[in-house]
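Every protein chain but one is kept in place in this view of the complex.
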Amino acid sequence: MLLLMLVSAGMLVAGLWEILIFREFGPMRGVFVQIAGAAVLCAVGTVLARNLIHSALYLVAFFFLVACLFIMLEAEFLAVMQVLVFIGAVAILLMFGIMLTQDVQGDQVEAHSVLRRLPAAIVAIGLFVMLAVAVQQRPDFSKARTERAAPSVAARERVLNQMPQELGLDLMQRWCLPFELVGLLLTASLVGAVALAQPVGSLSAGSDGTPSPGSLTETPEHLSREVAGGTHSSSRPDLVSP
Amino acid sequence: MPTVPVIPSVWPSSSEWFFLSPVLLMAFWGVLVLMLDVLVLRNRTLLSTRAKWLGLTSLVGALAALGLAVGLLWPGVLATDVLSANEEFFNGTIAFDAASALLQVVGIGFLVLVIGLSMTWVFTNEQGEYYALLFWSAVGMILMIEAEEFMTLFVALETMTISIYILTGLETGSKRSSEAALKYLIYGSAASALFLFGLSWVYGLTGTTRLAAVGRALVESRTVEGIGGQWTSGLALLLVLAGFGFKVASVPFHQWTPDVYEGAPAPVTAWIASGSKFASFIAMIKVLMLALGTWSVDTGHLQSPGWVVILSILAAVSMTYGNLAALGQQNFKRMLAYSSIAHSGYLLVGVVAIGVSSQRTEATGAVLYYLCTYGLATLGTFAVAAWLAHDVGSDQIDDLNGLGFRRPVPAFCLAILLLSLIGVPPLAGFFGKMLMFMEALNAGGNGGIALTWLVVVALLNSVVSAFYYVRVLKALYLRQPGPAIGKSFPSGVIWTLVIAAVATVGFGLNPTALLDPLGGAGISLLTSPEPASSGRPVDSNGITQSATVPENPAQTQVPVAPAPSASAR
Amino acid sequence: MNGLWVSIVAMKMAALSEPVPWVAWFLWLFVGFAGLFPLLVAYIVWGERKVAARFQDRIGPNRVGPFGLLQSIADLVKLLFKEDFTPARADFLIHALAPVLMLISAMLSLAVIPFGFGSVSMRNDPVTGVLRPTLTGFSAVDLPSGVPYLIAVSSIASLGLFLAGWSSRNKYALLGSMRSVAQMVSYEIPQVLATVPIVLWSGTLSLTGILDRQVETGWYVLTPPGFMAFVIFMISSFAEVNRAPFDLPEAESELIAGFHLEYSSMRFGLFFLAEYMSMFAVCCICTTLFLGGGAIPFLAFPRGLLGGYVVVDLFLNLITILVFSLKVGLLIFLFFWVRATLPRMRVDRLMAFAWKLLIPLCLVNLLIAAIWFEIVIRPVAGRPDGPGFLQWWIGFGVTALLEVLAFFGAVWLYRQDSEHSLKTWRSSTGSKPSIIAWRSVPTKV
Partner (left out) sequence: MSQDVPLNWYLIVAACVFVIGLFGVMTRRNPIAVLMSIELMLNASNLNILAFWRLGTPNPGEAPLTGVVFTALVIAVAAAEVAVGIALILVCYRVWKSADVDRYDSMLG
């Protein structure tokens, strides 16, 4: 783990050096290799680290590096969004999750079983090889389509300077339906997450895995007594004193 | 170079929102139910009273949405000129045509029945959230059916799926429910990540996310560069199929199915098996036919076998695996889960038939028919599972022993549904299977792939499936009743059972009643609304002839790149 | 370390989009961020000690140097030479990383602040789309998406805080950090929502654009919705930078200093630095968003003179920077004042305050801001002389009325709710008084 961290740190330093050398911004390839290499290393760290908090930290570093790649792709607004959502929200959420489910140090060591890892590694490497071949074979459309797509390319170049405004307009006009739908999705997940995470009493007997014989809707008093613990003022079990 | 039509970027007009009214109603009704629970009922009333009121409110909302949806079907509302004026419905993100108008009625109908089922017993404390999420997942489902574009499709799919993850886990305090939900979430998220990666490749290859434009770009590129002959397309196709395969529970991606079906509360299971599957299959057909039609078969210079071959293999394996695994199950819901995998196999045969058949609209109609009748039958059987869960407190097949003597009406309905699932002649299930298999057989004559072997496998599988369904029938009528039998059936279960059974018999005796409108829906499902200048024939009045189905790209040799006419817009 | 990356790439971006010479951001990085700002922070600390002393009828630091001016330097030297202590079971790397992360977060947000007016260049107006002369702003980077950038960067601080608590292997540290992360995540929402009206009125996310718009149409704090947003922003900023009355993460009396319990020497010094630096940054943000940056009250004075000679530009920028510093100084004084006056908030009230009072108020305020936009801003978009007198006052009257209603409504609802939850609590716990029930009796808000 430490080695990984050192290597990725070394790559970062090298990348920094690279930036200092190439003041003219033409040869970005070196920078790209540094950032992308560090990103891949951080991804590996996420997957392999035994300590969950370390995993999450690698993930955070990975998110940052992806944000850097977004900046290299001239989508700076998205890079900001990436940092905002993934580091500001997702990573914090993950850390809370780890804190609430692990022992405090978060380093319950998982057993490394070769039986589990070997096939997975084979599948993963196989898929990667196929993807790499696919990338190499990717047909080049420059001949076929660039001429017809020229207006689109030009439009894209034009909006780059005005990204936040253009994106805002696009989201409210052209893509308003998926945008609104994402709003609904976020609402649903918020409501659902709250509903799930609320502390609850014993609606069903949880121990044996079978649902308790509840009662019919025709006999409401029976069930409500069971649930509300006899208090009529409140059906929230967490408010009921034991 | 002709000027390329650009879809206008505007806030949708009020008439477009009007066509979306059932969906909007459901979205807002979800909020309403939630507010009713949180602001009015919670902490003030008993849980059961709360559940009853919320269930009734939701039922009213769902029925209202159903009414709106049926109203949109009313002749004159969906007039041709209105539709053609709305070619770029919501800037081309969704389509509102005969298909979506009809299919959303079916989807909302499923929702009504599921809400009815949910009222049978109180399995969660979070009643308001439960019904709200049901509504919102239905919103995602219907937009998924209507989606004409990958982003909308993906977001709608996620809306539906994430809502269903939560619904699955809402049975508070139950070990099985939480376990099922977590497994569902993990498998589902991984599958949607695969799906998304495939979509990113499709987007990259074609430079667009609109289904029709993707299809056009792929057809064009076949003439120029040979997009289809690459590993690239093969992998993209595989990844997209992985996503859909998960949603419809076909074999290599089926692991979640038994656990989720068993662990989720029965109404939610019914919703997964009917609504989610329904929407996923329709979206799958749309994506495969409209966008990825070029990749359907091996055309000689193809290294990937094309989705027809992949799906045929998946279909055969799914059917066989599902049926064989179902043979050994003692748990009613688990058995139904495996049978659902098997039915995915049958439906995949239908999808393959759409891909190769020369009569694609008929094939589509057949698949839609099967989806509808299968959804109804599943709802009915899971209604019985719901009754078992709340009343007997278990869901073993043995608990059904002797139901036929004690409660003849529900037992008879269940028997009908099971027979339909087997595919016994006068019932709807039989016609669905027959139509799909016929289409698959027909394809052989058109130079497509001979699918005879697939149909033979399917028929053999139907025979195998009879064994485990008959075991339930045996329990119903040939065993002595157990102690638990004899309690009354809740009205929601009875209603669902009766509706499902009546529909099964009715559509079985008169299949054309359902088949004709669905065939019509199939036509518009396979024609995507797109800018009028890009290939769809326009008559002198400017009205698009939506009845013409584009030729199957697998059979036309080199499709002519559509000549865009600059005058159209 | 990754924050550095972002800043570097962002600066490269800026260097690409703007003809800022290499030397300029070199100066920013090494003179500004490495030299000037930390020094400034040292004197903010000195200022706080002086002010707090006055509040408590003392004199404050007065031994080292004239007026104790070198006291902070002496403290710094002391911190540097203390023993650097790391707990035996601590996660060494993360333990070292955490304070750096917090400091980086504060520094990064300073990167986009336009301290002065800069020069003038022709750009497209964000509302009308017409080409017009616009301030370039005197900032290290002028990001087109500056506001979300600020939010994103400030969220890194909560990560650093969490890691500090976690890596220390100390339960009080962990408790403090969990508390504070919850607090920061909660108060981020009203903070962000309070900036939304500003973005709505300016039509841009760039801080320079916002500054330019304010110089043209008047400071946003002078409008009723803007004032409400300003107040909410300041309150949640207090919580964001963990200052009194929201300094629960380091509550000495209950948590023996919370997340930085296990830190000593210069690492503790880094936390100290980060806290005051982020306070400074928040004041700068607030000045830029609401107080018109370096603009002199009721004057568009230096704007028309900019864009001619470099020397003139530099001189005018000096003036605007001075004005900016004055405003920031006032806000910082507000921070001192509040700390010297208000007692610490209780932990359960903290969350309720954010979620049940500030956020609803923010949402209502957003609606009122939209009304202001419709009455005052939109009708005159693109006109050089700004909103008319009558229009402005009509808008002022309407929105002020609505604001007052919204404020009292929200407070009333908040009180109702706290009484209701108290009643529920009492009825559920029965008549037996427990310590917890006793402690949750709400006094008046």
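Letters are used for the chains, namely A, B and C, taken in the order the chains are written, and counting of residues starts over at 1 for each.
Assume a contact is a pair of C-beta atoms (placed from the backbone, for glycine too) under 8 Å apart; a residue touches a chain by one contact, two chains touch by 3 or more.
Treat the numbers as computed from the prediction; the structure is a model and nothing was measured.
Annotation: of B:Ala180, B:Leu241, B:Leu403 or B:Leu435, B:Ala180 touches the absent chain (contact as defined above).
Contact with the chain that does not appear here is found for just one residue of B:Asp259, B:Asp391 or B:Glu439, B:Asp259. For chain A, the residues touching the absent chain in the complete assembly are 25-29, 32, 36, 39-40, 43-44, 46-47, 52, 55-56, 59, 62-63, 66, 69-70, 72-75, 77-78, 81-82, 85-86, 89-90, 93-94, 96-98, 100-102, 108, 110-111, 116-117, 119-121, 123-125, 127-128, 131-132, 135-136, 138, 141-142, 145-146, 148-149, 151-153, 155-156, 158-159, 163, 166-167, 170-171, 174-175, 178-179, 182, 185-186, 188-190, 192-194, 196-197, 206, 209. Within the entire complex, the positions of chain B that touch the omitted partner chain are 4-7, 9, 150-151, 154-155, 158, 162, 165-166, 169, 173-176, 178-183, 185-186, 189-190, 192-194, 196-197, 199-201, 203-204, 206-209, 213, 217, 255, 258-259, 262-263, 334, 531.
Throughout what follows, only the chains that are shown with their structure count from here on.
Should one ask which of A-B and A-C has more C-beta pairs in contact, the pair is A-B. Measuring from the averaged C-alpha position of chain A to that of chain C gives a distance of 27 Å. In chain A, the residues touching two or more other chains are 233-234. Counting partner chains per residue, chain B shows two or more touched chains at residues 43.
Chain contact summary for the complex, chain C toward chain A: residues 1-6, 8-10, 12-13, 15-17, 22, 91, 93-94, 124, 126, 143-145, 148-149, 151-153, 155-156, 158-159, 162-163, 166, 169, 171, 174, 178, 181, 185, 188, 203-205, 424-425, 427-430. Of all residues in chain B, those touching chain A in their complex are 1, 4, 6-7, 9-12, 27, 34, 42-43, 45-52, 90-91, 93-94, 119-126, 129-130, 132-133, 136-137, 139-140, 143, 149, 151-152, 155-156, 158-159, 162-163, 165-166, 169-176, 201, 204-205, 207, 217, 220-221, 224-227, 230-232, 234-236, 389-394, 487-488, 490.
Those residues of chain A whose C-beta lies close enough to touch chain C in the complex are 2, 5, 9, 12, 15-16, 19, 23, 25, 35, 53, 57, 60-61, 64-65, 67-68, 71-72, 76-77, 79-81, 83-84, 87-89, 91-92, 95-96, 99, 104-106, 161-165, 231, 233-234, 239-241.
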